[in-house]
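Missing here: one protein chain of the complex. Every other protein chain is in place.
Our next item is chain A:
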Amino acid sequence: MAQDDHSGTELAAADSSLAAQEFAGSTGTAVIPHDAFENPGFEPHRPRVTDEDAGREKRAQRTVYTLFYLSILGSVWAIAAYMLFPIESNDVGAVRLNNMFIGLGVTLALLGIGFGAVHWGKTLMTSAESIDVRHPIGGSEATQQGAVEVFRQADEESGFSRRTVIRNSLIGALLVFPLPAVVLFRGLAPQDQIPVELLSHTMWAKGTRLALDPSGVPIRAADVTIGSAFHVIPEGLVDLEHGRLEEKAKAAVLLMRLDPSELNEAPDRESWSYDGIVAYSKICTHVGCPVALYEQHTHHLLCPCHQSQFDVANHCEVIFGPAKRPLPQLPIAVDDEGYLIAQSDFTEPVGPSFWERH
């Protein structure tokens, strides 16, 4: 071991002049000091306790094989646990036990091998260090010249830079040939739909009843007490065969009843509410999360994703957070039977902004 260290010193010393030539290159703005210290060479090797004390060595050996045997035990236990802790139907506790005991078995199996191998390496394997000589990554001058020569010869034999018409037409062909593959990806979205139109309309229409989410039961105006809030979907949504989630992602509405004196309604929107009952889109105008948190005494709505806050008393204008636009309002009224209905669809697209929106 000590010999290795010694030879390393010689190696390093012998190399430095050679390396200086090999690794030549501009030093840039580096400061090359003239009376810098010289590398003192390797420190003398320090033996470990297991090198000197036979008892300690034996103990280390015992530790290592014990760990490996423990690993076998862990593997066996994991297999046994698979059988001993079955998942009984309808019992979440059984899942937990199955997970834990298989997992602990596997853990023991893995950690046993891991600790054993590392301990073996650290205490019992010869602790000498190797020394490698580095060579410049670019290779020798001759190799570099050889590579240049290969390219030069290939160029000459093919006429790649001489026959410019051939070369340029090839480059053109290579640039164009992937384009059909790009066009094929148009098929990712349906051909017969225009996104802007879809985004501009929802399921709400004149006379659609407001229904409870998720049951779909219509809501009577009389059942909406002051201070309450309802999660609302259009009646008929739950019966949709196709596109239920797509429609819901646009049509989800929050219904709240405030004391009419607390509502500051714009003159052109006074007819959109009914006796203090207002309905607003539940889809955040920022990036589309459901604005699900209603604080009753401040009349504020909070989006749990990015904390945009909307003031229900003032047409859901943004009072904090990254959203810009107020939540769109759904004009509502009451039908002959006392149920809440929509006067029309939303008058603007709901949900996150998009480029063509204006």
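What we mean here is this: a contact is a pair of C-beta atoms (placed from the backbone, for glycine too) under 8 Å apart; a residue touches a chain by one contact, two chains touch by 3 or more; residues count from 1.
Here is the rule we use: contacts and distances are computed from a predicted model.
You can't see one chain of this complex, but its UniProt record names it "Cytochrome bc1 complex cytochrome b subunit", from the set "Cytochrome bc1 complex cytochrome b subunit", "Phenylacetate-CoA oxygenase subunit PaaC", "Peptide/nickel transport system permease protein" or "ABC transporter ATP-binding protein".
Checked against the full complex, the one of A:145, A:271 or A:307 touching the unshown chain is A:307.
Residue A:110 is the one among A:49, A:76, A:110 or A:217 that touches the chain not shown. By the touch definition given at the top, chain A reaches the unshown chain through residues 5, 8-9, 11-12, 15-16, 19, 22-23, 25-31, 33-37, 39-43, 82, 85-87, 89-92, 95, 98-104, 106-111, 113-122, 125-134, 136-137, 185-186, 188-190, 193, 195-196, 198-199, 213-214, 231, 233, 243, 245-246, 248-250, 252, 282-284, 286-290, 292-293, 302, 304-309, 318-325, 351-358.
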